[in-house]
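Only one protein chain is missing; all other protein chains are in place.
Take a look at chain A:
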Amino acid sequence: MSYVGEKTLTALPSLLSLDSQPGPAKLSSTSKLGNLIRGITELTSKHEEEKLIQRELESIKEQVSSPNTSMRQMKELMVRAIYCESLGYEASFVYIHAIKLAQQGTALEKRVGYLAVSLFLNESHELLLLLVNTVLKDLQSTNLIEVCMALTVVSQIFPKEMIPAILPLVEEKLNHPKEIIRRKAVLALYKFYLIAPNQVQHIHNKFRKALCDKDPGVMTASLHIYLQMIQENPEGYKDLTGSFVNILKQVVGGKLPIDFNYHSVPAPWLQIHLLRILSFLGKNDLRTSELIYEVLDESLRRAEMNRNITYAILYECVKCIYTIHPKSNLLEKAAKCIGNFVLSPDINLKYLGLKALTYVIQQDPKMALQHQMTIIECLDHPDLIIKRETLELLFRITNAQNVVVIVEKMLEFLQNSPDDYTTIDLVGKVAELAEKYAPDNEWFIETMNTVFSLGGDTMQPDIPNSFLKLLSEGFDSVEEDRKLRLFAVDSYVSLLQGETRKLPQCFLQVISWVLGEYSHLSEDHNRSTVLRLLEKLLDMKQTSSETKCWILMAMTKLCEGTAGVCVAQQVSETYISSMDTVLRQRAQELQHLSQDSELREEVLPRDSGLDPMEIDSSLSFLDEFVSGALAAGAAPYKPPHQRQEELAEAKVLSLEPYGLALPISMSSCSITDRHSPTPLSMSSGLSGDSTDVSHRAGLKLDGVQRVWGRDGYLAKKESVEEAAPVQGLTPVHSPSLQNEGDGSHSQTPTPTPTPEPDREKEQLASSLFFGVSSQSSVCLMGKPDSTFNRRRKAKVQAPGVTEQLSSSVAPVSNAVDNLLCNNLQDSNINSVSAASSKQTCELSPRVPAANGTCNTDCGLPESDRKRSNLSISRDNGLVDADSALSEDQGSRSDLCPSSYLPAELCGLYRSEIAPLCTAHSLELSACHVHQGDDMILIIFISNSSDSQVLQIRLDLKSEQLKVTCVSDSSVENIKSHTVAVYQYSLAVKRPGVDVEVDGTLSFLLPAGTPQTKHFSYKLPLTAFIRPLLISTEEYGTMWLGFSHEVKQNLTLVDDGCEPLTFTLNLLKNRLQLHLVEIIGLEGILACRLLQNQPCLMHCRVHAGALAVWLRSPVPELPDCLVYHCQRVLQEK
């Protein structure tokens, strides 16, 4: 490695007092800047520095405003001002002069003017507008250097609203003969794309031209735009994969001019940039990934020289390999590469290796085993950052077996944690692990105690919340719950008996809640002991008034018997006159309830934690009151955001300074009962005087995941329902237990006798990596497995499902896969195309299945492996596939399904007919038809063989849809070369972004063997959306009636004149909405979900975007619709 620079900078501090040897264009050290720097370097205190700089600024101020100052002097003053600002002293008076200098100066003076502007001003500074004219002039200059400067400053800082003024000029520069001008123009456009993407949408083809520019510099510049755009929408740029691969190939192959090399590596940063782009493109996409494999292989092969920069490239390669669709031989090479990193004596490489490993382990936990000894060493590394990175890695491989050791390591680190950020982060992780994997009650409570005392009041508030929720909700067994709570009580009582001064407030709050709630479980401690302990807390001066509220509440629950009442009276008297209103209220409550034990029983029933609480989320019990108030002339309710916007528009004085004089904390006000604090916040955010009572239900907790169960982490099990019947037994799905055997054999220590400390390490290793191998042992490559999990979760959590995988909407890719599957008929992979089989399994894991594919969740990785085999066979068997393809096309033309469409449905709007699956000679395809208010699903089964297929049965089911069979003839046998048509009517039961039907086809082969086949058909929710024709008045009344609201900002599509009208019409046409009215900057639309569930949309142009509110009586509908709106606008 060369350290040219390091050597050259060695003789420094002494140089100050000597004459420096001036290089080209060096300033003499006797200049004013020199004096200033020398002055500052000699200073010893901050105070002196302040005085000196103030003097300096005074003198600069005087000179800049003097008319006699030449531009040359002005430049010098500007540099001094820059220096002062970089030391933290504001010099705002020179800003205007910086702009003047850029305007009037020449050459270097002008450049320094621009430089000063870009250093001094931020994007929204109003002075920036004054720069526009200068830039405009310079862009038109015949002096290339001036054009260059203008473009440079534009790509650094430019007012968004003035882009149209210079855009044509910048675009023109894209065709400039000089590469540097073209390059800078591309960078300027990149800046525009960053700050105002819609302004440059029309020149996307010019970006493509820049990408193909003959100059590598211009091409490199255009990659910035592409990285950004591809990150936002990888689907839109898949066609460019080939080009990026080609460019990378050429760069790696050394085709660039030699001056692009850095330490004889060709354009390393460009390579890294390209690798990043490729990993975005290849992510979850086998076809694209296949294009990338070769160049990745080559990059790995070429980068063998022992230089830092090649390691940087290798790191990016490894990341790319593990991001795109996996390929086994590349994975192997990448794994070897990581080995080189982590084993390197160079600490920087070790760090990077750990970082790569952390990334890789999420896809393939087995990697951790390979490097376990290194990981152990890093865990004890003297450098904190290495330690920290190792903990991060361990966090990713934690399971129920190793959680104790890993958490211990994390807590150890936390004890000497250097800063708050690390503490907050780590404390959160420990709490997460403890909740997921705690082996027993004692450990859990003790770990959480440490978390609370270390995390203090800086930690995320959801940690104590979820902890309390866990305690109050309990798990499956009453006895276990009791033990857990009891242990918590005992542990807290003993804590309070010790030193309490150091305990953080939030820990005290947790303690007081738990004691209030559960101390009756303990026989050792009677109530008065606990009460006295709590009283002691109240008297501590560190206790905040919020904590005092919690304590008073706990006391309210506990004050029983004469002794209790006595204490209660005493305490309440102290606080009843408190200045804090909340505290005063609690004291009042305490006073009254302690005297009236019957009332207390009523208000705070014991052990109610488990009973679901009735929460009427729509607050319908207030309807009468509201309608009364409305009738009496009160203004209708407006949700806060609407009020705020209206306030902002009306330019009413800000109300902020008149905030509450006393701190009233939400958490302390909201708890008046014996329930855990979290669920109560639910009701906030719901708006409106609703008449909709259909959603009155018990306290809804299904949105909240219960992660910690007696058997460990519940979410790991594929389905909670499934686990329920075998309660008490070892859960089959818990990966760690299931594979205990694998775990132990894969971490067998080396047989050679090892010295003592090593043995210790090995012991640690075996405890750390216990069970890690299990997840991966099922699956060859690990990755499909984990993507499966991830996606399943995504499906459960959010409507943003990736769609491109669905075979039903992307029929193009299927032909080849179908054929391949046909060739593999004998294997137990069914002939659903590879992608769709995966889809079916993923999305309907519980569909009962007769053959291998979907039987159990565990079966999945196997099918995934087969799938990768498939892709390999595709590589080899290309010719076969092709010939089969032509054959197939021939046979398919006879049996074109569209000609079998029922006559009454012809001419109606219908979707493309998409193939579903093939089974032997049967081919299934389907489409959906809009028949007025009905949605008809048509399934075609064509028999292309020469023999009859018997006993055909089709079963459809769906969780989201109601499926009714409408075809009267139940076809049982299909003659050779005919098509049978089945019709079903669909209605939405539960809306989702996309809705799906799962189907089973069973039939008898001529040979007499029964066969079954699964398929799924997916259609977007928009297929069920129809316009709702209502007037503005009707809209108004309906709006108030709906309680489920979603707000979202959408992009405004600009066609040049009327963006709002244009955008709304676009939505109206594409999604079949009814445009009720457009008033000024606002518009309202209405639609209904078949059969008759309305959804209303209120749009408003706000700050260049379209703010949209959607309301509906159906909870999921607004969310789904807003998703489709987004998609429509994005496609545009």
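Criterion: a contact is a pair of C-beta atoms (placed from the backbone, for glycine too) under 8 Å apart; a residue touches a chain by one contact, two chains touch by 3 or more; residues count from 1.
In this text, contacts and distances are computed from a predicted model.
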Answering from "Proteasome beta subunit C-terminal domain-containing protein", "Small ribosomal subunit protein bS16m", "Ribitol-5-phosphate transferase" or "AP complex subunit sigma": the UniProt protein name of the missing subunit is "AP complex subunit sigma"
From A:Leu128, A:Ala221, A:Leu1001 or A:Leu1117, the answer for touching the chain not displayed is A:Ala221
Among the options A:Glu56, A:Asp138, A:Glu316 or A:Glu435, the absent chain makes contact with A:Glu316
Answer key for A:Asn198, A:Thr422 or A:Ser767 versus the chain not shown reads A:Thr422
Of A:Thr69, A:Gln156, A:Gln250 or A:Gln1011, the residue touching the omitted chain is A:Gln156
Missing-chain contact, candidates A:Gln104, A:Gln201 or A:Asn348, resolves to A:Asn348
Residues on chain A facing the left-out chain by the touch rule are 4-6, 8-13, 15-16, 20, 23-27, 29, 31, 33-34, 37, 40-41, 75, 78-79, 82-83, 85-88, 90, 106-108, 111-112, 115, 118-119, 122-123, 145, 148-149, 152, 155-156, 180, 183, 187, 190-191, 194, 217, 220-221, 224, 259-260, 262, 267-270, 272-273, 308-309, 311-313, 315-316, 347-352, 355, 382-383, 385-386, 388, 419, 421-422
